[in-house]
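The structure is given below, and queries will be raised subsequently.
The complex is shown incomplete by one protein chain, all other protein chains being positioned as in the whole.
And now, chain A:
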Amino acid sequence: MFTNPTTEPVPARTKDQLRFITCGSVDDGKSTLIGRLLHDSKMIYHDQLTALERDSVKHGSTGNDIDFALLVDGLEAEREQGITIDVAYRFFTTPRRSFMVADTPGHEQYTRNMATGASHAQLAIILIDARKGVMVQTRRHSFICSLLGIRHVVLAVNKIDLVAYNKECFDRIARDYLAFAAGLSFTSIVPIPISARYGDNVVDRSAHANWYHGPCLLEHLESIDIQSGTASQAFRFPVQWVNRPNPDFRGYAGSIASGRISTGDEIVVAASGRTTRVKRIVTHDGDLVAAEAEDAVTITLEDEIDISRGDILSRPDDRPKVADQLAAYVIWMDREPLAPGRNYVLRIGSQTISGSITAIRHRIDVNTCEHLAAGTLSLNEIAFCDVVTATPAVFDPYDLNRKTGSFIVIDRYTNRTVGAGMIAFPLRRATNIARQALSVHRMERAALKNQKPCVIWFTGLSGAGKSTIANLVDQKLFAMSRHTMLLDGDNLRHGLNADLGFSETDRVENIRRVGEVAKLMADSGLIVICSFISPTRAERDRVRSLVGKEEFIEVFVDTPLEECARRDPKGLYSKVKSGKIKNFTGIDSCYEAPATPEVHLRTMEQTLEHSAEAVVDILMARSILDG
């Protein structure tokens, strides 16, 4: 058994942490300022200083002086180009506070990195070159900070030594900036004249600018009141992970985004409208009576209700918004431009939802704050957009809650993070109507039938054998006394979808309706078997997220095109050949095979009977037939 040797206990320091960002244009001296802060607050070690002196000779731009910028410019490529190209995080501690600094680049093409740094910051240091005054870049940086929800700004008027510590120059810059920033949402702006290179007013008071009586930079950073106030806001608890170590314990693990909660308090699950009370607030250090914003806890509830990752718990009288249409500011972060209407993955809190940006209301020129018309968004552009989600999202306006009001946009094919969003408001009136919780739950309906609901989705080329295998599965389940329903493409087109043709939009609508019907049937407890060509991944994924991925079983009936054409059970391929049918999947219209179907049936290698059995097997493996 290992235990650490101890002497008498040292009293724990009570400090808090301030996270801030530095922004400025190229050559404004950002990196130098950070290097100076680290150096003067004694956070640079001897060996680092030696390396720095060595590097200053090789790469430095300050002659024989130490180039503090080299302390923070990390990657090889950056050193060579002499510019910072990514966000670097630096740390230093004083007896009063510990600090995390995001150093972000000033180049226009790197708005993306600035937004990233700002999303972690409570305060921004905006650097201005005293010789140049308020520039276009200053406005851009300030606008982005304001948009990202930073409320405290230090206006660091740098290189004050190069204007001979002139007071009028400093006053004029401060006046210009305050006039411009009146239109932004900052609550505090503190102008300080500094010289990062010589250290004036950074950590120690300047001997030259004796007309300045305000705080030094570090002094201000140590003392500014950055109470986020999140603990006094409405209670929001996004469920991250369901903790179920044994049948007797079911806890919901997460970090409280805002507000506070006590045992016995009534809570509601925003999306389902179900209410219950908090039973325990569990932590490894013992149960708590109450917890508040930023605490990572595990909550157990009085009643066993259906809650999973992505749900948000709140109080019944102060709920988040629930809507599938919303307005948001979106920053585009990818070289490939935004495609309005295209299906992306949205990550909103712990929710992962399919969605698209359907319309750009206006683009914002970050230099002038002007509103411009736009049909798309390119890298580093910002716009106010309409967003539509496949299932309702739970959120708050970003102004009220940075945790529950932000989202990222992910490309579903490249998996790159292509955008970031800040929600302004929900778009539908219907959001004022909280969802009615049904008193008989879907699982209860299904339990009555001795099964679990699910949607089995057969996809594949025309003639691949989808309907035949689906029918066999249906018969087998029926023989096992399970309650099923078979939805077939051709059959539905005679009724529900009789008004739809085969154009791109009609096909999408066709599958949307089928998805909704399948979901209603699954909600009533049925095992729903669907057989549709459904050629695009996007529309299958849409049904998957509509139904819920736990209950969606994608079956890929994989038959080569030549074989389908040879079988041609409905005579369609010969009609295509003779030109009587257009837009036929596999011929002149694309089929996107599923990348990871739950079941992959290769019909050239196994019989129809075996194929059907494989499907029933996975139902058993997933305990769907267990009731």
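The definition used in the following text is that a contact is a pair of C-beta atoms (placed from the backbone, for glycine too) under 8 Å apart; a residue touches a chain by one contact, two chains touch by 3 or more; residues count from 1.
Criterion: contacts and distances are computed from a predicted model.
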| item | value |
| --- | --- |
| Listed names "Sulfate adenylyltransferase subunit 2", "Cation/acetate symporter", "Branched-chain amino acid transport system permease protein" or "Aliphatic sulfonates import ATP-binding protein SsuB", with the criterion being the UniProt name of the chain not displayed | "Sulfate adenylyltransferase subunit 2" |
| Absent-chain contact - pick from A:D27, A:D295 or A:D523 | A:D295 |
| From A:P193, A:G254, A:P397 or A:P426, residue that would touch the chain that is not displayed | A:G254 |
| Candidate in contact with the missing chain, chosen from A:R347, A:K476, A:R567 or A:H600 | A:R347 |
| Candidates A:M100, A:V203, A:L400 or A:A614 - the one touching the absent chain | A:M100 |
| Chain A, residues in touch with the chain not shown (by the definition above) | 1-10, 12-17, 45-48, 71-77, 79, 86-91, 93, 97-98, 100, 112-113, 115-116, 119-120, 240-241, 243-245, 249, 251, 253-255, 282-285, 294-296, 298, 309, 333, 345, 347, 349-350, 402-403, 406-408, 410, 412, 415-417, 420 |
